[in-house]
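Other chains of the complex are left out, but the ones given are in their true place.
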Amino acid sequence: MRSDLLAPNAFLNPLIVEDAVRRALTEDLGRAGDITSAATIPEGKNATAKLAARKPGVLAGLACAAEAFAQLDPSIEFRAKKRDGDTLKAGDVAAEIAGNARAILSAERTALNFATHLSGVATLTAAFVAKVKRTTAKIVCTRKTIPGLRALEKYAVRCGGGMNHRFGLDDAILITDNHIAVAGGVGAALKAARASAGHLVKVEIEVENLDELAEVLNAGGADVALLDNMDTATLKRAVEIASGKLALEASGGVNLDTVAAIAETGVDMISVGALTHSAPALDLGLDVDI
Amino acid sequence: MRSDLLAPNAFLNPLIVEDAVRRALTEDLGRAGDITSAATIPEGKNATAKLAARKPGVLAGLACAAEAFAQLDPSIEFRAKKRDGDTLKAGDVAAEIAGNARAILSAERTALNFATHLSGVATLTAAFVAKVKRTTAKIVCTRKTIPGLRALEKYAVRCGGGMNHRFGLDDAILITDNHIAVAGGVGAALKAARASAGHLVKVEIEVENLDELAEVLNAGGADVALLDNMDTATLKRAVEIASGKLALEASGGVNLDTVAAIAETGVDMISVGALTHSAPALDLGLDVDI
């Protein structure tokens, strides 16, 4: 895997790229492989190709695209012209590819499927980030990811200027209303969480209203409060109440029309499930010259 | 895997469900598992839950959701109230779940990530299908799928009333402009394809204009012609020219605004990449009662 194709400060286990690409190639090539190219392209034929943007957006997934070509033919050259996180105009070339024509055509769709999906995530994230750029609020992703692509999508969120929430159920505690109800209230839940959590585990707790926020502040032990579905007036009050004693995350009802106003309330983070569960693909194509 | 939860005429290898769900649970549970529930929910506690639609749409992915709960605790009851392919109104309950509270909460996000994504694909497909219902045109998917979910997404397209194009590079021949150029023209490419293809492999060929379509008809050997980015007038002419000698697929520039007019040209299939690469998630939630 070419780590040099990842965004400079990527938070991504690079071994995941190899595995995800192999699985994707396997589901596309099936048993018989690319039978169209085998039937119509001479085996020694070479080609060049350009990975180009058809629409403007933010690039993510270049390492996956390169890996798709490399797994089918390690001698294919993949020259990056852009990096993950770069903004693309329509027509911009992200990479030039040269080598065996059959292998390039066989890997084309897999390479594009990664690049268009991950760039789609990055592009949507960037749109949200742009809306809040005059505030200090961070746009963060959620665990509402496409099954099997958690780490890659969270990487794409960073390419778009967003930040990451939990990567899974195991790296931070997030106490929701169900946990509170069973544990016997906010205080009891926080106490139980703090007692169980290791010293490098943060604790976030969901609150439905300002009374619960006050309860959380009173109980102590929380690093972050998740303000669920509050209107902007309530969010502003929450910021005043918290007064920096814990970080505040706004969640629910967030879209490109509402996010700026939410950010202006002073919350620290705004989480947006749509970044990963509903991002349309960015239109990228491969212009092949045989 | 509960095959009874698949749509009645599902085209899906059921073993894929088990594998996809295990991978998704693994990426969510990581090393330490659901540390919030471990810290706050007593281990023997039971709960019930309802998988419910927050927005209207078409259901897909119930077997995946059930499998997520089953893999964490086989004793969890999962009673389907709807089937894949059913239309849901906001508020409709798709399934009722009962059993160990920790396991239900730990599997919740994985179950929802499958169901919301696949139902999103089915719902978008159904929207396209609805637009063409007065015609004989079929809405078909493409190979532009989310990496790792090819078979499940193609299954979801069927749940939404669509039909499937190739599942991969290996189950049908699709000759595009690059293949034609290298093979030495439409006739040569079709001849090479027919010679190579087994007797149960269909051959489709992309044409850019009506002259090429005529060339294809003249050469013989093609089962389907892919009409790439033609306007509706041209599509109509193509239907007249082909006059049933081969099937016609329209592709390019298809959206919910244009699809009806395209269908009315008389083409047999309309392929829509967006069904799988850009379907927004359907909003489903789990209402847990502990």
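When the chains are written out, they are named A and B in that same order, and each has its own residue count from 1.
In the analysis below, a residue touches a chain if its C-beta (ideal position, glycine included) is under 8 Å from a C-beta of that chain, and two chains touch if they have at least 3 such contacts.
Quick caveat, the model's predicted, so the values are computed rather than measured.
Undergrad: We see 2 chains here; how many are in the full complex?
TA: Every protein chain is the same sequence, and there are 6 of them overall.
Here is the rule we go by: only the chains that are shown with their structure count from here on.
Undergrad: Nearest whole angstrom, what separates the Cα centre of subunit A from the Cα centre of subunit B?
TA: 22
Undergrad: Quick check on the complex: what are the subunit B residues that touch subunit A?
TA: 20-21, 23-24, 27-42, 45, 47, 64, 101, 105-106, 109-110, 112-114, 116-117, 120, 143-151, 167-171, 173-176, 178-183, 189, 192-193, 195-197, 201, 273-274, 277-278, 280-281, 288, 290
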